[in-house]
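Here the complex is missing one protein chain, while the rest keep their positions.
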Amino acid sequence: MNPREIHTLLKERFGEAVRDWTEPEVGDSSLDLDSGSLHDVCVLLRDDSALRFDFLRLVSAVDRTDRIECVYHLWSYELAHSAALRVELDRSDPRVASLSDVWPTAEWHEREAYDMMGVVFENHPHLHRILLPEDWEGYPLRKDYVAPREYNGLTNE
Amino acid sequence: MSEANVTETAPPASRRDSLRTEEMLLNMGPQHPSTHGVLRLVVRTDGEMVRESWPQIGFLHRCFEKIAESLPYAQALPYADRMDYLGSVNNGLAFCLGVEKLGAIEVSERAAHLRVIAAELNRIASHLIAFGTYALDLGAFTPFIYGFREREMAVSILEKLSGGRLLYHYPRIGGVANDLTPEIASDIRAFLVQMRKVWPEYNALLSDNQIFVKRTANVGVVTREQAIAWGFTGPCLRASGVRFDLRKDQPYSLYERFAFDVPIGEGTKGTTGDCWDRYWVRMVEILESCRIVEQALDGIPEGPVLTKVPRVLKLPKGEVYVPCENPRGELGFYIVSDGDPKALRIKSRGPSFCNLSIVNEICRDVLLADVVAILGSIDIVLGEVDR
Amino acid sequence: MGTEILKTPAPTAEELLGRAVQDPRDLTRYLYYLRNVRAEGLSVAVAPLDAAINWSRASSIWPLTFGIACCAIEMMATGAAKYDLDRFGAGAFRPTPRQADLMIVAGTVTHKMAPRVRRLYDQMPEPKFVMAMGACTIGGGPYSRLGYHVVKGIDRFLPVDVCVPGCPPRPEALIDALMYLQRKIAADRPVTDRYLRPFFSKEKRR
Amino acid sequence: MDDIILQFHTSAVAVLWPLLSKVPTWITYAVAYSVGGCVVLGWIALMAIVGTYGERRIAGFIQVRYGPNRVGPQGIFQPLADGIKLLCKEDTVPNVANRALFFVAPVLVLLGAMIPFAVLPFSERIVLTNMELALYYVLAFQAIEVIGILMAGWGPGSKWSLYGGMRLAAQMLSYEIPLGLCALVIILLSGSLNLGEIARWQAGPFLGMEHPWIFGWAVFRSPAALIAFFMFYVGGLAATKRAPFDLPEAESELVAGYHTEYAGIRFAFFFMAEYAAMYVVCAMSAILFLGGWHGPIPRPETAEGFEFMKTWSDLIQAGAPGAATFVDRCTLFVSSLWSVVSSNDGIRLIAREAIGAANVVGKSFFLYFVMIWARWTFPRIRIDQVMHLCLKVLLPIGLGCVIWAAVQVVLFPH
Partner (left out) sequence: MTRRPKNAFRLYCTDVWAGIYTTCVGLGVTIRYLFGKNVTMLYPEVRPEIPPTHRGLHALDESKCILCRLCATNCPVGCIAIESAGKGKTGMVTRYDVDYSQCLFCNLCAEACPTKCLRLTEAYSMIRGRREDCVLRLARPKSQSEIDEHMVKLARREAEKKAASKEAPETP
């Protein structure tokens, strides 16, 4: 099933939670969702017989200066088709439901998104920094991030 | 679990008999002979039995994604090589394919063939290191040295081709750096002959060795559902019985032209998806890669090697994700561009990052020696885990 | 020998290094003291002891298995069959810092890793040497300008003896660095002090 | 055929120096035996040097590379350089260590490795003490090394060395029983515990041949001994923590096992003890199963009843009254020695002892090589598999061999 059919299937199932379809002229397309309904959509995507998305490929948080987006890439081994979900969160307090109970691999991806971009995933088993040390301030991949001049005694310039 | 709240759990009441036994927190710390680099594995053990383990990563976090955002595409390419330093041609290839797909840049057939040859030679070299370090983890030092002997031949070929011994910077946006000379072609054929001659010896020395089989069969079994749920990709996924290879299912760079088959784990020495299967899938993949290199070398057409790319490359607005088959699994760059010479965001999916996340799941109630065997069989590279 | 020779300070290790014989195979470079005894007025009794200890330390340097990143693969290649570090007596890679003499820091040292590297260095017994292998360890390498998490060179928290530029340096460069370190050890003075007086002599320090 | 040192002391020394006779005998015995002991200590040090050098060179050639070949001609001085460097290292003691255990452990381990050398014969007559219960003595004192390593495990207080120590305890428990059973097979067949006696039994008549060349070896005398030889050797591998059984100092799992915290000269003790223990196992297997000095090189015969010591002491007693001053007593001592040695039987006896020693040492060096060869070929066994192997495989086979040997001794002796 190509992304367009998936979009129509989800549209009739969830109605306004799924934004309308925009065909990008270059690169991959994606389904825009609102953050509230993300968890239910994902459960459906995994369990529905026509979709069977059993593999969460990638969770990436993108900082578009006025908002933060979370993009989920999915793949199905049985039906060999892929899909990309996009969720927009506001920049001051990015909050979205965690998918670690739907796909266990999301656990580490979400911890990395929290570590790098500061996106908080609710009811995540243990959400804290995965790559940077525990006491590191700031989220490096935000556009307005300033690298610290010095960290526990070692200067950076 | 962060360092702070890893508390010492008191043993359950049932075991407070006279002989007070206590569980120990063991630090297979960032410097440990068998953690393949700087991975810290905090292990809660009860005697030799491991109850729980928390891998702690980030000791080699080199800010790749921040650098990739602040440099133009051509200058960010060498940093992609340094992510998985054992399969650096495949990293550069994935990065270039992403940029070329977004910028609709054409690549000549000869360049595509050269990319396939370099990528497969790099895969053989990486699998030889995986074979060597896995033997080293289980205590056999000699296969490690034999693996490096063949690897030196492959590396000297790639050095003639690209100029570097380990980080090749060979695929460029729009083609490859240098062209193939007949002398390098004959070296490649000689290497393929030697590799096929030595392969049965490796099996005699290690794969069929009863001690090795006893140490790896039925150890760290990952079922098919578990592998898919935890995001396993590459040889580890195929060892659990899922016949999925990106070079076959989502072909890129002319891979559909070459005939090769995808080995999967059948549980010959134990159950499907155990350490032995992960090791065996890698060994058979070495032979498959030899076949691919041979076919690519025979069918290489004439033509230019590097198409003209504007010095200041501006990609159109949009995003793309092109997954490639790295020796450790699916590696892809999710490139989001806003139309200016620097990317808005480049997110890299490291296969070892996902393969490593299953360690806590399967290292439960196993012996300490088995934790080492499981970690070695997953074959992680820390540059890719921490990026 | 006049006593005034003892008042003038002896040449430092760096200067002696320059004069040490370049050919690593020539055994006499360890005994170059003996050749210069007349010229530098050393007490003949002590020089051979210095030379013997230097020779044994230089001929059996046990590196620590401590690979961090890409340079670790080149270090393994140097230890493997084609370049064979064991010919120099340096092939016994010891897993524990207690039994290692040389710490080859091979790979990028990040802020999260730096305290561990420092602790490993402190755990090594005294005649220990540090080799900074690869551009990342010398001055931050490719990550020096934009890497916020990378320490810009390990000489900020470790005394470095040998720097090996390269990204990653070839195994031949690593063997050259080991021979440079051997020459540097040969110029060391374990038993005599700056004024070439043996430590164990009862004479008061001036 | 009593000890060479005892004979030498009673006959030659006491007679020549009358003032010595005033000194209580145990002092002179002590001096004589300590001289013998130093010779054997030199041999142990030589074993350590040959061990380290041989291991790194053979490992090199197995791995298609050269071992150390730049330190001295062909790398001969490499062990010397390692030794001096370890001597001059800083002596680090972790502050959480239990200092008493930390200091005693290496000494006990080296002691445990050196004790069997007292009874290990190099040839028919060249042996420090020709003890009657030699085999029992060797097997009994193996436990000292175990105590030493358990101390080394607990002493430094590091978790890794604790694991190494505990693993060794489990390994020792599981391999010592099959080792004892294999020795039992030889005791049953040869009928004595004295190593000299066992070797002579293997030279005795067998299958009608008066002097069986190498077919007199225990290995050919009965299939039980053949199987026992392989099990004794495998048990020996486990005893010296080598090859597939090097669990207590498993590099890839326990960083460096029990000697994680030891540096400098203390680590050199463990290093030396390992190679000394290796030689003990090889020499014991050579003597018990491969016919000791009745080796591949045939030995010349000497006249019946010719005793080197006895003839020499008779000569000295004959000339003793005439020699008054110290000088001509020495000349008498040397001249009588020269006359005995240059006599026809003397030369044949010395040749016989030398070739005997060559046989014993040659065979144990071959087994030494096999140990090194096995180490660089096999991966490491897990601790529960070691116990499975020793208790569920070696033990039943060992019992079978003992029963077979007993039946063989009863049905057709020799």
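Here the chain labels run A, B, C and D in written order, and each chain numbers its own residues starting at 1.
Definition applied: contacts are C-beta pairs under 8 Å (C-beta built on N, C-alpha and C of every residue); 3 or more make two chains touch, one makes a residue touch a chain.
If you're wondering where the values come from, they're calculated on a predicted model, not measured in any experiment.
Colleague: Among the chains included here, which ones are touched by the excluded chain in the whole complex?
Modeller: Checking the complete complex, the chain left out touches B, C, D.
Colleague: Check the options C:R98, C:K112, C:K128 or C:R170 and report the residue that touches the missing chain.
Modeller: C:R170
Colleague: One chain isn't shown here. Among B:G163, B:P310 or B:G339, which residue touches it?
Modeller: In the complete complex, the chain left out is touched by residue B:G163.
Colleague: Which residue, B:H32, B:R149, B:R215 or B:R328, contacts the hidden chain when the whole complex is considered?
Modeller: Answer from the full complex: B:R149 touches the omitted chain.
Colleague: Touching the left-out chain: which of D:V31, D:V64 or D:A406?
Modeller: D:V64
Colleague: Go through chain B and note every residue touching the omitted chain.
Modeller: 71, 74-76, 78-79, 142, 146, 149, 152, 159-164, 167, 169, 177-178, 201, 204-206, 208-211, 213, 311
Colleague: Tell me which stretches of chain D touch the chain missing from the display.
Modeller: Residues touching the hidden chain, for chain D, are 58, 60-66, 373-374, 376-378, 393.
Colleague: When the complex is taken as a whole, what residues of chain C touch the one chain not shown?
Modeller: 14, 17, 24-25, 81-84, 87, 132, 135, 138-142, 144-145, 153, 155, 160-167, 169-173, 175-177, 179-180, 184
In the analysis below, only the chains that are shown with their structure count from here on.
Colleague: Out of curiosity, which chains are bumping into both chain C and chain D?
Modeller: B
Colleague: Can you compute the centre-to-centre distance for chain A and chain D, using the mean CA position of each chain? Integer Å is fine.
Modeller: 68
Colleague: Distance-wise, how many Å sit between the C-alpha centres of chain A and chain C, to the nearest whole number?
Modeller: That gives a centre separation of 50 Å.
Colleague: Please report how many Å separate the Cα centroid of chain A from that of chain B, as a whole number.
Modeller: 24
Colleague: Could you pull out the residues of chain D that touch at least 2 other chains?
Modeller: 63-65, 251, 255
Colleague: Going by the touch rule set out above, which residues of chain B reach two or more other chains?
Modeller: 33, 58, 61, 63, 66, 145-146, 149
Colleague: Would you pull the chain D residues touching chain C in the complex into a rising list?
Modeller: 56, 60, 63-72, 75, 77-78, 80-85, 88-92, 251, 255-256, 259-264, 267
Colleague: Which of the residues in chain D come into contact with chain B in the complex?
Modeller: 59, 62-65, 159, 163, 166-167, 244, 246, 250-255, 376-385
Colleague: In the complex formed with chain C, which residues of chain A make contact?
Modeller: Residues of chain A touching chain C: 132-133, 140, 147-148, 151-157.
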